[in-house]
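This part shows chain A:
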Amino acid sequence: MNTSLNYAYYPGCSSTGTSIEYDMSSRAVCAALDIKLTDVPDWSCCGSTPAHTVDHSLSSALSARNLDQVASMGLDSCITPCPSCLANLKTAKHRMEDEGFRDKVNNLLDKPANTKIETKSVLQILVEDYGIENIRKKVVKPLTGLVVGAYYGCILNRPAELMQFDDREHPMAMDNIMEALGATVVPFPLKVECCGASFGIPRKDVVMRLSGKLLDTAKSIGAMALVTACPLCQMNLDMRQDQINHANGSHHKIPIFYFTQLLGLALGLTEKELGMNKLCVSPRTLLDFMVNEENIKEKAA
Partner candidate 1 sequence: MKVGVFVCHCGSNIEATVDTAAVAAAAREFPGVVFATDTMYTCSEPGQDEIVNAIKEHNLGGIVVASCTPRMHEQTFRRTVERAGLNKYLFEMANIREHVSWIGKDREANTNKSVDLVRMATEKLLRNRPLYSKKFDINKRVLVIGGGVAGIQAALDCADGGLEVVMVEKTSTIGGKMAKLDKTFPTVDCSSCILGPRMVDVAQHPNITLYAYSEIEEINGYVGNFEIKVKKKATYVNWDSCTGCGICMEKCPSKKATDYFNEGIGKTTAINIPFPQAIPKKAKIDPDFCTKLTKGKCGVCAKVCPSGCIDYEMQDEFVTEKVGAIVTATGYDLFDWSVYGEYGAGRYPDVITGLQYERMLSASGPTGGHIKRPSDGKEPKNIVFIQCVGSRDKSVGRPYCTGFCCMYTAKQAILTKDHLPDSQSYVFYMDIRAVGKLYDEFTRRAMEEYDTKYIRGRVSMIYPKGEKLLVRGADTLMGSQVEVDADLVVLAVGAEASAGASELAEKLRISYDSYGFYMEGHPKLKPVETNTAGVYLAGACQGPKDIPSSVAQGSAAAAKVLGLFSKDQLESDPQVSIVDIKRCIGCGKCIQTCPFGAIKEMEFRGMVKADVIETICQGCGICTSTCPQGAIQLQHSTDNQILSEVNALCQF
Partner candidate 2 sequence: MPVLTGKELRIVGFLCNWCSYGGADTAGIGRFNQPTDLRIIKVPCSGRIDPLFVVKALMNGADGVLVSGCHPRDCHYAEGNFYARRRLEIMHNFLPIIGYEPERFEYTWVSASEGQRWQQVVTSFTEQIHKLGPAPKILGPEASDTLSLMQAAL
């Protein structure tokens, strides 16, 4: 890449907690690819699902504050790893193009917000701005032997009119990245099925059923692991995998990576930098297996 890429970065609340490894690996990967990230100063919560279930203006106000923070950096676009934040920030921008709604929202804010900010996902800029072919060139530790399925979740590409990225029924961005990293990608049939989202706490049973189905499917297609791009999906599939097994009488032990973690691995970053140790379902054996496979391949060559 001759032109250096430069973005405002909105981590989102879960980056400070349950999805800390997504944040770590995203930052590490971008650094490794000379993509400069500047944190949105004093960012606050986007409102996530709960806000828009209460009221659209409240939800947009919470997002608008952050968009305004980006504007204050003198930038007109920002990126975030989290699809839920992405959806809220994009929705706020879109809805606030309507004058009536904009006034309603500005009334909730200290000062009228400048919301003319394009938000994209980390995944999107890696695919569209940096380019998969350029990623391919940077691979030093190919994911040899890894058979992986890509799970996108429900809101990364939907609604298509708003998200403007990849295919709404059959996204390929992560599949293509994984393929570029040397992994064997098995088409995951339930790419855009919901995992149970934020119901983990109030209605665990729902997550058990929906995420359970995802794990069963992953197993049935022979995936050793899944990659995700969403903190909620990852949390439900990884942190709750034991609960799911317990609830459904299954015995899954499928590591659930953030795609940035595997990308970082292939770029030669350390497991620590990528927060591999923070995954609940340990990827240890799988990681060792991959190293081993690579050695065999090299000997053969």
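Candidate entries met the following condition: all candidates are chains of the complex that A comes from, given by their letters.
Observations on the model:
One rule holds for everything that comes next: contacts are C-beta pairs under 8 Å (C-beta built on N, C-alpha and C of every residue); 3 or more make two chains touch, one makes a residue touch a chain; residues count from 1.
The model shown is predicted, which means the values in this text are computed figures rather than measured ones.
One candidate from 1 or 2 touches chain A in this complex, that being 1.
Taken in their complex, chain A has these residues touching candidate 1: 167-170, 187, 189-190, 217, 220.
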